[in-house]
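Yeah, one chain of the complex is gone here, protein chain that is, but the others are all in their spots.
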Amino acid sequence: MGLEQIYSEILSEHNNSKRNKHHIDNPTTVLKGVNPSCGDEIELELRERDGVIEDAAFTGIGCAISQASTSIMIDLIKGKTKEEAIELSKLFFGMIKNEITDEDQLEPLDEAIALKDISHMPARVKCAVLAWHTLENAVEGEHAANHEH
Amino acid sequence: MGLEQIYSEILSEHNNSKRNKHHIDNPTTVLKGVNPSCGDEIELELRERDGVIEDAAFTGIGCAISQASTSIMIDLIKGKTKEEAIELSKLFFGMIKNEITDEDQLEPLDEAIALKDISHMPARVKCAVLAWHTLENAVEGEHAANHEH
Amino acid sequence: MNPYLDDFPVLKEPMNGKRLVYLDNAATTQKPLSVLRAVEDYYRAFNANPHRGLYELSVRATEAYENARHQVKEFIGADKDEEIIFTRNASESLNLVAYSYGLNFLNEGDEIVLPVSEHHSNLVPWQMVAKAKGAKLVYLYPDATGHLTEEEINSKITPKTRIVAVAHVSNVLGTVNPVREIAEKAHAVGAVVVVDCAQSIPHYPVNVKELDADFVAFSGHKMLAPMGIGVLYGKQELLDKMPPFLSGGEMIEYVYEQEATFAPLPQKFEAGTQNVGGALGLAAAIDYLKQVGYDTIMKTESELLRYMLDGMAQIPHITVYGDTTGATERCGVVSFNVDDVHPHDVSSILDADGVAIRAGHHCAQPLMRYLKVNATCRASLYFYNTKEDIDIFLASLKKVRGWLGYGA
Partner (left out) sequence: MNPYLDDFPVLKEPMNGKRLVYLDNAATTQKPLSVLRAVEDYYRAFNANPHRGLYELSVRATEAYENARHQVKEFIGADKDEEIIFTRNASESLNLVAYSYGLNFLNEGDEIVLPVSEHHSNLVPWQMVAKAKGAKLVYLYPDATGHLTEEEINSKITPKTRIVAVAHVSNVLGTVNPVREIAEKAHAVGAVVVVDCAQSIPHYPVNVKELDADFVAFSGHKMLAPMGIGVLYGKQELLDKMPPFLSGGEMIEYVYEQEATFAPLPQKFEAGTQNVGGALGLAAAIDYLKQVGYDTIMKTESELLRYMLDGMAQIPHITVYGDTTGATERCGVVSFNVDDVHPHDVSSILDADGVAIRAGHHCAQPLMRYLKVNATCRASLYFYNTKEDIDIFLASLKKVRGWLGYGA
């Protein structure tokens, strides 16, 4: 199970700190992401300029995994281009599905690597990917929350 | 199983002879009896006078057991009062349900005793009792076919 | 030692390297070996399509299936075997009533009364009926201990009420609802009463006469039987006047090209090949329950419940919903939250210690909203649980906040 790895310091820190949990000024995209089956709900706010994600934050409720995953993601994507953000999300899905396991390859995910072992907790996968799915939809201009799990 | 006892000579004789299978003159009661689950259908005709069953016959289709049982019943009830006929039917149900097993007690059923072992063939019980249920309904003035089995 | 544990092999399997502490009995119970054996014996010795064949094998299958029906009838104190319909689960039983009774006997403006604590299976079908017929859903709201007051019941059940749908026991709060009083009131205004006994019959004797219920629904899998078998009890006079629900094989009398007539009860409501193995499993489960005895079940569970509630009261940062003391008549279902920790995290953390509890809305979202929570944790007991189970649960629960970096 590796619960230790999952509820690691990084996770509890991100869950507790409200650093990325607020509204931003003049967001260019605001998108809701929900997991109906567990009631998690986040609202992601992004401000893009010239294809770069200048600022990002979120509000909403959810479990430690979804909250931390969202917060870590926001740290990662700030200052990145939309394309880079999409690349990161692909890498993240690959890691969570246990398709990409090579440490070197995962390096760009930085702190998000702490969520690697979620792949062994299928019931919690959807908590970890909620933010990233919402990001994908936001960046690709889809306006429906993604229900897939 | 006692198939020999059941498909005995009496049964095959009654099944084959069409002695009681016809219409009667001026019936006072004509009642249909059906077993929807197996498609058996008989129509019982009775002519009563002063409470006595003067004449009886039947038409219809069905298996050897229901046809023979009907024919044997008709032999038995002709010339009997309605009350005697109802007594006989109670005796018959008692025999088929294996509640009355004493040979002496069953004596009035005469040839119908050949159907005793039907009690060991639950799937065929409803074939054997169809005529008797129809008789009960006819004599007691109910006009619905009896669907119980 | 709990004398029943030996009958439940799964309870002796290690889970995540630890002994399994199964506290999700309200979701589904484990099955004793005698139930598994009853099902296997059927398939090994006399499996056949019942009602259809005249040969010995089919006759035996039919007899066994009808005996199972008879056993259910005796168990819940119904009048006749015909009043027992085998379904797939409690949800299907309730849908049958909604479709066949609700859609046919309700009119615009009629009211359906139900507690806000109902399981979705006794709530969403009534939304469907209300929408289709222009009827209105009227909710009963419980007090702080989870109970429905007489006042609430009397003010909501009115001459407009046609149906009252109520769970005998709530699957979230464990509350025993005053079904008999509700039925009395409902019958006085000519309404029918649909009682969801999914959470009561595993723990409590259910007698349809004493409840004065018009319909009763429950699931086998919550009372030691296999999945895939459920029961609907209905008063014969009601079932008789209802049209069939599912149609097809077995439930007909005569079929013509353009129309059909239908078989008498109970076949009228049992379309297609029935789950004979499941019905025999349910019969074996009833045998097992009788052998343990409801007295023992209730005594064991109420002792464990008190022990659990006492233990939880001593852990800081825990909120228990509904009756928190075990003082009122209630079943061994305990919903709670740990401050600042999402129920899903609580569940994952307990799971690492081999403790299986449930987290979420428990198919009762309207109740969650009424309680002003997003989700809760739920630990639910059965007679095969032990004090040791509770000790492990409590020890694991104490550590939860620590895992997430909070002080205890």
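Lettered A, B and C in written order, each chain numbered from 1.
Here, a contact is a pair of C-beta atoms (placed from the backbone, for glycine too) under 8 Å apart; a residue touches a chain by one contact, two chains touch by 3 or more.
In this text, all values refer to a predicted model and were calculated from it rather than measured experimentally.
Colleague: Over the full complex, note down every shown chain the hidden chain is touching.
Modeller: If we consider the entire complex, the absent chain touches A, B, C.
Colleague: May I ask which residue of C:T62, C:S200, C:S335 or C:S348 touches the chain that does not appear here?
Modeller: Only one listed residue reaches the unshown chain, and that is C:S348.
Colleague: Touch as defined at the start, partner being the missing chain; which of C:E92, C:E111, C:D323 or C:D389 qualifies?
Modeller: Spelled out, the listed residue whose C-beta touches the missing chain is C:E92.
Colleague: From the listed residues C:A260, C:A313, C:A327 or C:A395, report the one that touches the chain absent from this view.
Modeller: With C:A260, C:A313, C:A327 or C:A395 as choices, the missing chain is touched by C:A260.
Colleague: Could you tell me which of C:H147, C:R162 or C:H221 touches the chain that is not displayed?
Modeller: Considering all chains, including the one not shown, the answer is C:H221.
Colleague: Among C:T145, C:S247 or C:S302, which one is in touch with the chain left out?
Modeller: C:S247
Colleague: Please output the residues of chain B touching the missing chain, sorted low to high.
Modeller: 1, 3, 6-7, 9, 12-13, 15-16, 37-39, 61-65, 121, 123-124, 127
Colleague: Against the chain that's been left off, what residues of chain A make contact? List them.
Modeller: 1, 36-37, 121-124, 147
Colleague: Which parts of chain C are in contact with the chain that was left out?
Modeller: Missing-chain contacts on chain C: residues 9-10, 13, 15-16, 20, 22, 24, 27-28, 30-31, 36, 39-40, 43-49, 52-58, 88-92, 94-95, 116, 119-125, 127-128, 130-131, 137, 139, 219, 221, 226-229, 246-252, 254-260, 271-278, 344, 347-348, 350-351, 355-360, 363, 365-366, 369.
The criterion applied here is as follows: only the chains that are shown with their structure count from here on.
Colleague: Just give me the whole-number Å value for how far the CA centre of chain B lies from that of chain C.
Modeller: Each chain reduced to its C-alpha mean, chain B and chain C end up 47 Å apart.
Colleague: For chain A versus chain B, what separation do you get between their C-alpha means, in angstrom?
Modeller: 80
Colleague: How many Å are there between the centre of chain A and the centre of chain C, using C-alpha atoms for each centre?
Modeller: 38
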